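Missing here is one protein chain; the remaining ones are kept as they sit in the complex.
When the chains are written out, they are named A and B in that same order, and each has its own residue count from 1.
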Amino acid sequence: MDEVAVKPRDVMPENARTLPARYYTDPSLLKAELDGLYGTMWFHAGRSEEAQRPGQYFVRELNGHNIVVTRNASGEIRAFHNVCRHRGTRLCSEATGQFAGSIQCPYHAWTYDLDGRLIGAPHMLEVPHFRKADYPLQPVHAAEWDGHVFLTLRDHSEPLAAQLGPLVAKFRNWNMQDLRLGRRIVYDVKANWKLIIQNYNECLHCPNLHPALNNLSHYLSGENEPLQATYMGGRMDLRPGVDTLSMDGTCPRAILPGLSADDRRHVYYYCIFPNMMLSLHPDYMLTHTLWPIAPDRTINVCEWHFLPSELARPGFDPADCVEFWDMTNRQDWYVCELSQAGIASPAYVPGPYSNREDLLYAFDRFIVDFHAKGTKAAR
Amino acid sequence: MDEVAVKPRDVMPENARTLPARYYTDPSLLKAELDGLYGTMWFHAGRSEEAQRPGQYFVRELNGHNIVVTRNASGEIRAFHNVCRHRGTRLCSEATGQFAGSIQCPYHAWTYDLDGRLIGAPHMLEVPHFRKADYPLQPVHAAEWDGHVFLTLRDHSEPLAAQLGPLVAKFRNWNMQDLRLGRRIVYDVKANWKLIIQNYNECLHCPNLHPALNNLSHYLSGENEPLQATYMGGRMDLRPGVDTLSMDGTCPRAILPGLSADDRRHVYYYCIFPNMMLSLHPDYMLTHTLWPIAPDRTINVCEWHFLPSELARPGFDPADCVEFWDMTNRQDWYVCELSQAGIASPAYVPGPYSNREDLLYAFDRFIVDFHAKGTKAAR
Partner (left out) sequence: MDEVAVKPRDVMPENARTLPARYYTDPSLLKAELDGLYGTMWFHAGRSEEAQRPGQYFVRELNGHNIVVTRNASGEIRAFHNVCRHRGTRLCSEATGQFAGSIQCPYHAWTYDLDGRLIGAPHMLEVPHFRKADYPLQPVHAAEWDGHVFLTLRDHSEPLAAQLGPLVAKFRNWNMQDLRLGRRIVYDVKANWKLIIQNYNECLHCPNLHPALNNLSHYLSGENEPLQATYMGGRMDLRPGVDTLSMDGTCPRAILPGLSADDRRHVYYYCIFPNMMLSLHPDYMLTHTLWPIAPDRTINVCEWHFLPSELARPGFDPADCVEFWDMTNRQDWYVCELSQAGIASPAYVPGPYSNREDLLYAFDRFIVDFHAKGTKAAR
């Protein structure tokens, strides 16, 4: 086991088994997760820089909801259902864009300001009792954490900070709000979103599947935090002589300015429920955002974020870390898709977890408890 | 409002709202409409000229029915289910064609005459009790109105003329039976068929969506007939100096010979339930025929019909009116598709109609009444 100091893991309960197949294949369970988990928690939607200026917008789709995220005239983040209050027409058909001060429906020209107030409705004044104030765009709650935009579809939700808990303080030194997008790759993964999260939360598969990664960080190194109510994760050690996760382990970029000496020797991997995977490297931030489409299909948006000073440097080229993670991502989606295919077989039966799959077992409990609660609530 | 004399519309009821989403998204409601409306009314299928000679045929598909329309030896229009009485084989696999005097199944050569009588069935005479007379093609009722072919799947239907009512007399001067197809464009619209009908029946969206159309006919001009039992429509005024709806408003074709001076200054738009939209211009006829495929998908066949004398003229080119309506069509399908997308969102709630959307509200009542009747009948 090389020269790595391995911290032993707790022994798993004797009956620790993977979940029954229906958790990965049953459309009604996915619907329950979309309604009850994605529909009640804050979910990750994008970056503040994508709606930086008033009227700059981006659109996201989740569980049949189509949502426009923009910034109002005062610079506050705003989100609305992309549905005109007149005859239901989708207002924005582009994925990103810039409103010219207001949002106008292409059908009959109903017009809303950037806070969603109806300010124009041709010929509606001929209708008695019609009042513009009754027809604002339907809002979606939006909030920002260090440059990350989160949304929630629940009306009376706790603040985002309450959901994030200790993570806000924990990652403050990374100054994530200062980083800017350098590269985005969108993957269409033929697997359940939970298999992607499980794949992210164990490195037992690394020596076999990711030899390049294992050369940079030994798969038994690092340690996991115990599962929290709204996230789980841990950190891995960079091997001696390795500066970051890149094709050759060298780091051609400046280290993020706020990091401690200890943090410079680790990569943090945190899954923030329900749909964000945040990977913090000494010199860049990697984010995965999951958009479940079907029990066996998930859109997975992967983004690399860098210091603006690095991005501005002539000849800036992130290929060393983009290629490294793109290769590693594809290896991961490959086995996620094989797992989805195998679990869908009538011959699949739950199998035993090793001690190094502790986060997966904990995550499974979280999911099982969620569905059990839903069943009880439905009675 | 320019110089247009606007006829005021009646004020809408205070609670006049668009329909709940399920009318546009629920497959069981579409099925009920296909069975109960399309399945009991006469629906528009095509033009007499498409089955002009004995044995000339065309095929249409509706609600799982595949129907061959042809003409018998006496020149009468005939339609049959495209299903062999032996083992159910589809008889015609081509969309159009010419029978050589009889209809033969490609599988075992059962043969029918153009009235659907079984006239050949190899080796069946070895079967005792087998009588050819027991196995005619199953007929579909077909009828013609001034060159339009209509079908009905109901066995004991009222005559086509009863369904058309006053329209037969109203449009006699257009001599539609004399017109011939000049151009066909088939659109695949990702929207419910009722949204296409609603889009057709108001021009409130015209100044915003169709500036070219609005330049030729002011959107507040004209007037609607009150909703009838089986159709609805009205007419719009051509602006002074405009001769027809074409790219520049000029008319390079002869005016239809039977028209009054008044009719030459208008364009008539009539939706004949369930699936025909008939647009009569001074010099040409435009037809849309709707074929619902799914709650969110409709095949829309758009055809331009002209005087044969015009079609025969050297260098005949209908581009002026084909391009005009193709552009306008595409603008319309664009907003119909945006409406379908928005209405499918869980955030959609019915919105208020203006007074100028009177036909839509009336059509909605017709649809709601239809479904209410069906529910009652099902008890």
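Annotations
We adopt the following convention: contacts are C-beta pairs under 8 Å (C-beta built on N, C-alpha and C of every residue); 3 or more make two chains touch, one makes a residue touch a chain.
Just so it is clear, the structure is predicted and the values come from calculations on it, not from any experiment.
Of the options A:V189, A:C321, A:I343 or A:L359, the residue whose C-beta touches the omitted chain is A:I343.
Interface note: of B:S48, B:T89, B:S157 or B:N215, the residue touching the hidden chain in the full complex is B:T89.
The chain omitted from view is touched by exactly one of B:P106, B:G165, B:P211 or B:P257, namely B:P106.
Counting over the whole complex, chain B has residues 63-66, 81-91, 93, 106-109, 122-124, 126-130, 135, 138 touching the chain that is not drawn. Within chain A, the residues in touch with the undisplayed chain are 11-12, 14, 18, 21, 204-205, 207-209, 334-335, 338-339, 341-349, 351-356.
We adopt the following convention: only the chains that are shown with their structure count from here on.
Rounded to a whole number, the gap between the C-alpha centres of chain A and chain B is 48 angstrom.
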